[in-house]
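A protein chain is absent from this complex, but the other protein chains hold their places.
Per-chain residue numbering starts at 1, and chain names A and B are given in the order in which the chains are listed.
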Amino acid sequence: MRLYRSHVLICGGTGCTSSRSNEIKQEMEKYITEFGLENEVQVVMTGCFGLCEAGPIVIVYPEGTFYSRVKVEDAKRIVEEHLLKGRIVKDLLYYEAITEVSDTVKAVNEVEFYAKQMRIALKNCGVIDPESIDEYIAVDGYKALAKVLTEMTPEQVIEEITKSRLRGRGGAGFPTGKKWAFAASYQANQKYVACNADEGDPGAFMDRSILEGTPHSVLEAMTIAGYAIGASKGYIYVRAEYPIAVKRLNIAIKQAREYGLLGENILGTGFNFDIEIRLGAGAFVCGEETALIESIEGKRGMPRVRPPFPAEKGIWGKPTLLNNVETYANIPAIINNGAEWFASIGTEDSKGTKVFALGGKIKNTGLVEVPMGTTLREVIYGIGGGCPNGKKFKAVQTGGPSGGCLPEKYLDTPISY
Amino acid sequence: MGSGGMIVMDEDNCMVEIARFYLEFTCDESCGKCTPCREGTYRLREILDKIVEGRATLEDLDKLESLAHYIKDNSLCGLGQTAPNPVLSTLEHFRDEYLAHIVDKKCPAHVCQKLLQYVVTDKCIGCGKCISVCPQDAISATGDVANERTGKRRSVINQELCIKCGACLEACPPKIGAIVRI
Partner (left out) sequence: MNTVKITINNREYEVPSNYTILDACRAAQIDVPTLCFLKDINETGACRMCVVEVEGTRNLQASCVTPVRNGMVVKTNTTRVINSQKTTLELLLANHNIECLVCNRNGQCELQDLAERFQLKDIYFENYKKREPIYDDASVSIVRDTSKCVLCGRCVSVCKKQAGMSVLTFIDRGFETHVGPAFDEKMEYAGCIYCGQCINVCPVDALKEKPHIELVWEAINDPKKHVVFQTAPAVRAAIAEEFGKEIGTGATGKMVAAIKRLGVNKVFDTNFAADLTIMEEGFELIDRLQNGGKLPMFTSCSPGWIRIIEQYYPEFIPNLSTCKSPHQMFGAIIKSYYAKKMNIDPKDIFVVSVMPCSCKKSEMHRPEMAVNGNRDVDAVLTTREVAKMIKQAGIDFNNLPDEDFDHPLGEYSGAGVIFGATGGVMEAALRTVADVLSNQDLKEIDYNVVRGTEGIKEAELDIAGHKIRVAVAHGGANAKKLMDMIKSGEKEYHFVEIMGCNGGCVNGGGQPYVNAKTRNSGLDHRKLRAQVLYNEDKSKTVRKSHLNKDVMKLYDEFLGKPNSHLAHELLHTHYHQREIFPTQEN
């Protein structure tokens, strides 16, 4: 393995990609070769960094230099000045990454936007190359799956998830452990694990960023869920409007199969599980679990009556476990770090962290992950930077079209279910 | 808390318009299976349209509220059951904005086009920039004399012709600031 003295991380999320981050990468690689640095510097396309407002984002490690709103024509300067001559290109730095008085440069993790966050679901986003299973494995990827398959019984897995008190991140907040236990309790010759990646709220892109930034986390979690409930087949229902997520998921599935982490006899344990992608055509209602199941079956996405619930009769009438992307993204961390660790984060009835997509009249449009119990004020002002142009805050709409508007006086409410 | 979308609104957002925007979304996205969601959300939107256009009465407001509760109570799935939330929460916290639209026929945030007017104040110096940008030829220099020396007259906006595009406001030099929305 080659050791590089410097890594350049370029955001490959949807926002930055649409601002030509692909071309920035090509340009940088071109100049890196031109200046003969190809053995010293590696350029990596990562998932979303979260601060979409400042995109396209380029971070240079080891120092963590945070360049924002980089244009294709800036590539040469960054390579020549920073990577070749060791001089930071100050005018390209994120505004907060440089203090005017002392002229000192802050690393990316010291910037207020990141300093106040806690990342579990987004842990790997903006850190690894989502198209490389090796990078995922290098950050403890598939360790949880190995642990589950070799050291734990399905009952113990469900017990661990239950003890973590993780609740569904899709909005309804149903206790995840309970859901897994229900699905496990029904006997059937075939069961299914499904992932709801049909994110449709206007302005929401939490799930998209997770799939773009760390697709293997979701595959790993679904495989763990399959083991826990006794399913051998998984479906990811993802909107066709998320082409990058779909592409990276396909790559991830292919890689996982090649590494024996999906398919027959996973890790030599005799456990079989495979995952198939189903593309949605962008109907909001297909985010509703029974409509999603209808759609997976190839029918018009219309909700079914419940009961029976999917845990009893889901896809093709078989017991089905359905969780949302973000819920799954928490699973490997819970297995790796233990339920107590997870349950120690958050409030009395809401554990762990939550990812939010900040939008509208806010300075730092983007994606943040904070512990449950953080106040809205902290998210909107502390991380989000408040309303731009000195305008007065009026309300915040949480939860999209299903949610409600909260005025100023509720800003000190801690975030919880 | 919901799924995690967080849209921040500032003083320039009209809360009635926000509710209408979300309703338009759920209305389009309703699968059409159950009556409350299919027919109800459309009718909610219809009433909101009336409000933002200044055609609504207080009776409409009552109907809006009762229909919203009905949809919540009767819909088949989560989409319909939560679709009225933007309406109900804005009604709870920003009822005064609804009343302003209905009773005073005014949009406090100056967003709802049908309820706002662009007018020229005494600050006008008669430079005529607004006249040249108006796509409707709705502005004329027919007001009081603004400058005795040059004899230039102040602009007047013909409200019948005005389409409320805001081009005049943009064109008016910031240091003059003679055109305002009311």
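By our rule, a residue touches a chain if its C-beta (ideal position, glycine included) is under 8 Å from a C-beta of that chain, and two chains touch if they have at least 3 such contacts.
Not measured: the values here are computed from a predicted model.
Touching the hidden chain in the complete assembly: which of B:K33, B:H93, B:K106 or B:R154 does that?
Of the listed residues, the one touching the omitted chain is B:K33.
Among A:K254, A:R300 or A:K392, which one touches the chain that has been omitted from the display?
A:R300
Going by the touch rule given at the top, which residues of chain B touch the chain that is not shown?
Within chain B, the residues touching the omitted chain are 27-36, 38-43, 46, 63, 66-67, 70, 72-76, 81.
Contact with the hidden chain only, please: which chain A residues?
Residues of chain A in touch with the missing chain: 283, 285, 300, 302, 305, 307.
Operating definition for what follows: only the chains that are shown with their structure count from here on.
Using the average of all C-alpha atoms in each chain as its centre, how far is it in Å between chain A and chain B?
Once rounded, the distance between the two centres reads 36 Å.
For chain B, which residues are in contact with chain A within the complex?
Within the complex, chain B contacts chain A at residues 1-13, 15, 18-19, 22-23, 25-26, 29-33, 76-79, 82-83, 85-86, 88-90, 93-94.
Would you tell me which residues of chain A are touching chain B in their complex?
Residues in contact with chain B: 169-173, 199-204, 206, 283-285, 288, 290-291, 300-303, 305, 324, 326, 350, 354-362, 379-380, 384, 387, 391-407, 415-417.
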